[in-house]
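One chain of protein is taken out of this complex; the other chains stay put.
Order of writing sets the labels: A and B. Residues in every chain begin at 1.
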Amino acid sequence: MHSTKPSHSKAAVVFTPEMMAQVEHFTKQYPAGKQKSAIIPLLHIVQKKYGWVSVEAQDKVAELLQLQPIEVYEVATFYTMFHLHPVGQYVLEVCRTGPCMIVGAEDICKYLENKLGIKEGEITADGLFTWRTVECLGACGYAPMMQVGDNFHEYLTPEKMDKLIGDWRNK
Amino acid sequence: MPIVTIDDREIEVPDGTTILNAARMIGPDVSPPAMCYYSKLKVSGGKCRTCLVEVSAGSTKDPRPMPKLVASCSTPIMDGMIVKNTTSERVLDARNGVVEYLLMNHPLDCPICDQAGECHLQDLSYEHGLEKTRFEFERRTFEPVDIGEHIKLHMNRCILCYRCVNTADQITDKRVHGVLGRGDHAEISTYIENVVDNDFSGNVIDVCPVGALTDKTFRFKSRVWFTRPMDAHRNCDKCSGRAAVWLFGDEVLRVTGRKDQWGEVEDTPEGNSGFICNTCRYDKKSLADWTVEGPRYIDRHSVISQNHYELEPAEQPKSLK
Partner (left out) sequence: MPRKLLLEHDKVEGIRHIDTYMKHGGYRSVEKALKKMTPEEVVEEVKKSGLRGRGGAGFPTGMKWSFLAKPEGVPRYLVCNADESEPGTFKDRYLMEYLPHLLIEGMITSSYALGAKVSYIYIRGEYRWIYEILETAIEEARAKGFIGKNILGSGFDFELYMQPGGGAYICGEETALLESLEGKRGNPRMKPPFPAVKGLWGCPTVVNNVETIAAVVPIVNDGGDEYAKIGIGKSTGTKLISACGNIKTPGVFELEMGLPVEEFLNSDEYCGGVAHGKRLKAVVPGGSSVPIVPAGLFYKNIKGEDRLMTYESLADGGFASGTMMGSGGFIVYDEDQCIVRNTWNFTRFYNHESCGQCSPCREGTGWMLKVLDKIEHGKGATMEDIDLLWDIQRRIEGNTICPLGDAAAWPVAAAIRHFREEFEWHVKNPQLAQTKSYGLVGETKYETASA
């Protein structure tokens, strides 16, 4: 079954004044009536705040931009950066594409699976981590690599992974 | 007016005509099959690639051949253009490929599909001698879902032609269904429980080339060739009231728009849109609601008229032609 299943958020989705300022930053940069262009930026804004993008978050984006909700659903489900289901606090996205694969990306995935004790896409019991594979992130020369939030972590080794994960656990 | 040659037949057509429409003006034997293009919609086509043709001369001015096959539904003709449809081996080979790709994940449930007998994919696969694909893996599957009170979506059968999305965009005011996901995970969906509802929303059923969107009010499962389509009309304040009613005895099993030889809902003689409203489609299921004009002429060389189906001889319907 492939169905794109929606996930709902328990809490209400609220755009804080800071978020609204960012919304305005974007809506101002398009010609009048073209605010639809702000869908992707707004989905990033809401994901940054809540960690993922629920149906309610998408509805809120539609409301802010005066669009039909389906217009936002169509976009949110097309782009792979948006998490449409809850995820751990840290989402470790390991590049799996050729150049990374030939220098050890698969070993990094296996290592993560063991270290965190979860399969791809799952959340650790403490709610801290999710890991998944993604396609080329433009760091092929500094491989293997992963993206976590806004940052790239490159030249990954088991030792480096241990350190990163340890630091996140202690935060 | 520019002149174009398609499979060795010449025609003069207005500027800006697409190759496909020029071919249709000549006739069905030179017309490429079109699974996604729909002439009654402002935006459609380009996606299925069944209408690919070879352009062996671009125009009188620039008679070089086009290197790639082109989608005839979206390529405008030029004066002096020479097009090959069925006279091109390349086209037949590519089209064969496209049909195989389209069938690859398509279920083999024609015997239980509402659309059987009026399905364009079924026609296409017969024409191309492809009753099954070389695809030997598990097919993509989805559960059938209701999208609204009257419409059933069998996503398994969908070929992602986008016609229903374009129709909802262009003839209804609020689209609630669309294409979600991408690549071979893309699907037609409302995402959340949502009702496709609008006076004209039922037309998504008529534009669907396969049995992905079907009318739940179709009163009982009946192979389409057991029913008799009749041209009928009624006074309607929402639409033209011109429809095809599908009868079994005196019972109206379902109501659809009147489809022309290309399988598209035809315009009224006055040139207005022939898309019917939901009241006519779903609520007028008594013969008394309609003034019957006479039997509907089915021109498509489809299985409705060709009896491609394996039926018990006793069940063979009389040709509807």
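Following the convention adopted for this analysis, a contact is a pair of C-beta atoms (placed from the backbone, for glycine too) under 8 Å apart; a residue touches a chain by one contact, two chains touch by 3 or more.
Keep in mind the model is a prediction, meaning the values are calculated, not measured.
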Residue touching the undisplayed chain, where the options are A:Val23, A:Ala38 or A:Ile123: A:Ala38
Which residue of A:Trp52, A:Tyr111 or A:Tyr142 touches the chain not shown here: A:Tyr142
Touch with the omitted chain, as defined above, among A:Met19, A:Met101 or A:Ile118: A:Met101
Residues of subunit A in contact with the chain not shown: 29, 31, 34-41, 43-44, 71, 74-75, 78-82, 96-99, 101-103, 134-143, 147, 150-152
Subunit B, residues in touch with the chain not shown (by the definition above): 45-49, 52, 67-69, 71, 74, 93-94, 96-98, 100-102, 104-105, 134-135, 137, 159-160, 162, 179, 181-186
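Everything below uses one rule, namely that only the chains that are shown with their structure count from here on.
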Mean-CA-position distance for subunit B and subunit A (Å): 39
Subunit B-touching residues of subunit A, taken from the complex the two chains share: 1-4, 6, 55, 68-71, 73-74, 77-78
List of subunit B residues in touch with subunit A within their complex: 140-143, 155, 174-182, 185, 187, 189-192, 194
